[in-house]
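Missing here: one protein chain of the complex. Every other protein chain is in place.
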Amino acid sequence: MAVIESSQDIVQSQSPWREAARAFRQSWAGMLGIFILILVILFTFVGPFFYPVDPFEIIWAPLTPPGATERAPLGTDYLGRDILAGLIHGGPATLYVGLVAGIITITIGILVGAFAGFYRGMVDEFLMRITEFFQVLPALLFAMVLVTLFTPTIYVVSLAIGIVSWPTTARLTRAEFLRIRNLEYVNAARSIGAKNRRIIWRVILPNALAPLIVAATLTVGIAILFEAGLSFLGLGDPNMFSWGLMIGAGREYILDGWWVVTLPGFMIFLTVLGFSLVGDGLNDAFNPKLRER
Amino acid sequence: MTMTLMVARRLLHAFLLILAVLVLNFLLIHIAPGDPADVIAGEMGGATEEMLADIRKTYGLDKPVYVQLGVYLTRALQGDLGQSFFYNAPVLDLVAGRAGPTILLVATALLFAVFVGTMLGVLASHKPKGIVSGLVTVVSVIGYSAPIFWTGMMLVILFAWVYPIFPIANMYDITRGGGFFDRVVDILYHLVLPALTLGIVYLAQYARLTRASMLEILGSDYIRTARAKGVAEVKVYGHHALRNAILPVVTIAGLQFGSIISGAVLVETVFSWPGLGTLAFESILARDYPTILGILFFSSLLVIAANLITDLVYRLVDPRIRTGG
Partner (left out) sequence: MAAILSIKDLVVDFKTRAGNARVLNEISLELESGEILGIVGESGCGKSMTALSIMGLVPSPPGKITNGSISLDGEDLVQASTARMRQVRGGIISMIFQEPMTSLNPVFRVGDQIAECVLLHEDISKADAWARAVEMLTKVGIPEPEIRARAYPHELSGGMRQRVMIAMALSCRPRILIADEPTTALDVTVQAQIFDLLNDLQRETGTAIIMITHDMGAIAELADRVAVMYAGHIIESGKTEDILTNPQHPYTRGLIACVPHLEENPTEDRPYLSEIKGVVPSLTELGKGCAFAPRCPYKTPICEEERPHIEAVDKTHSVACYNVKYVVAV
């Protein structure tokens, strides 16, 4: 029995993904990040069942500080709406924008980076010029222009964030493809007649995944920050209740009531912190050499 | 010879990028829903039919698209970025008037972040498990995760109520008289909080980066050589290792210039700093498209210029690039 168990251990430790998962569980940053994200998700998805208050409803005097009344434990905003209800109901929209914008960013980035790194030459030159061009435009200003020109719905906001943030991912993917494309196993695949498409998506991409997963995690966090920034400037979707919207609406009242902006800002901070820490943990897990430091 | 050629190529490259940004602006006007003339006039400009007709004539909007592009580019390259109907002023004047404060804010924050960041990074690398090192890690993770306007607001709250020692809004006190020197001091005094807010995020990142590259460099062969010829530890860190450790910081600082400008937009809005960011914010509220597009164009110019400068600085600090071509 003991012998069989130990042989399983050997098989397990040979898989790099299992190895990374084990390393991730040992990284305090990664585990803390997971813990924070679980808390945030529980708070915003399970919270409504325990605290069924409409965040749009005016329930008390405007700008009531936290703890002043039982009806609004975390106080009210400038219209007299319940802050706690806002925090609970504002989560899904923010997370949704973060995830969708993150997916758009990563998809464009991987497509551009993979083709540039794989085909090199003219294709690379052309795609990198475009990437460089997008990096010249200050991302937030560009997103502001896009959202202003079109209607600020949750989809336009996600798309705008995706359009302005993909260059970093593209550069990373390209670097990985340039590194891997000349390795032995890629040549081996080519020598048995594999098509380019197969080599790109089935041979090179899986081997470039580790840094891309780290980047994707961080990208979701950055997208959430972006959404918050746009909302702060009044460019969020006015029909979706989000933390960003609370911040944008309460911005002018910070000196009248610190809680109006501080609390939703803190929720955003916590969420992004969760993603950043998970990203750090994944980075440690995928780079055993750095773990010693 | 090669140096002039290099500079010429860089400048041409920069010029093409500027053209590309103008083409993008042109496309944005035309992709946006509605009549381009309406877009140019700005939704809240209260444009009359007469004005719209005027705009159509100036920009040749009844002609084919490529002619319109030609007109737009020619006008833009002559410095005509259009007219803001909301402010009733040429966009170029508006943008030029607000560029100074933004450049002051961004440059201060960036220099502060680079210098203090590298210094902290060197200190942290001396004791990788010490207090400075831990602080750098914590601040960089927090700074990376907190919305920059939120950090700014925290500082506003802190310095409005708890320690009211720094001004929390505007660039100078209009009620205060005094000469030029007093005004400069007053501006610097008002600059403290915005620059700190904008700089601290990057400061922590640069410190972390410096620490990582210092740790790698300190284990390298040429540091051993330096020690073997009797160089004191202070100089090993501050001269032999640091000169190499700043290279990645210069690269990253250059790459991040665009994102620093993005951050500045938010920070300016928090602290009512009269720069391009507040102008952008005001013109978005007014749906003043020519001004917004003008700001996008001008801030891209700043990024292009910053990239050129970074390139030159990198050539100065890394001899391998200088002669390697």
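Observations on the model:
Order of writing sets the chain letters: A and B. Residues in each chain are counted from 1.
The rule is simple: a residue touches a chain if its C-beta (ideal position, glycine included) is under 8 Å from a C-beta of that chain, and two chains touch if they have at least 3 such contacts.
All figures in this text were calculated on a predicted structure; none of them were measured in a lab.
Taking every chain of the complex into account, the absent chain touches B.
Which of B:Val23, B:Val231 or B:Ile252 touches the hidden chain is settled by the complete complex: it is B:Val231.
Of the residues in chain B, those that touch the hidden partner chain are 220-222, 224-232, 240, 243-244, 247, 317-320, 323-324.
The rule is short, and it goes like this: only the chains that are shown with their structure count from here on.
Each chain gets a centre from the mean of its Cα atoms; for chain A and chain B, those two points are 23 Å apart.
Remark: chain B residues 17, 20-21, 24, 28, 31-33, 39, 128, 141-142, 144-150, 153-154, 156-157, 160, 215, 255, 258-259, 261-263, 265-266, 269, 280-281, 284-285, 287, 289, 292-293, 295-296, 299-300, 303-304, 307 touch chain A in the complex.
Against chain B, in their complex, chain A makes its touches with residues 29, 132-133, 135-142, 144-146, 148-150, 221, 225, 228-229, 232-235, 247, 254-255, 258, 261-262, 265-266, 268-269, 272-273, 275-277, 280, 293.
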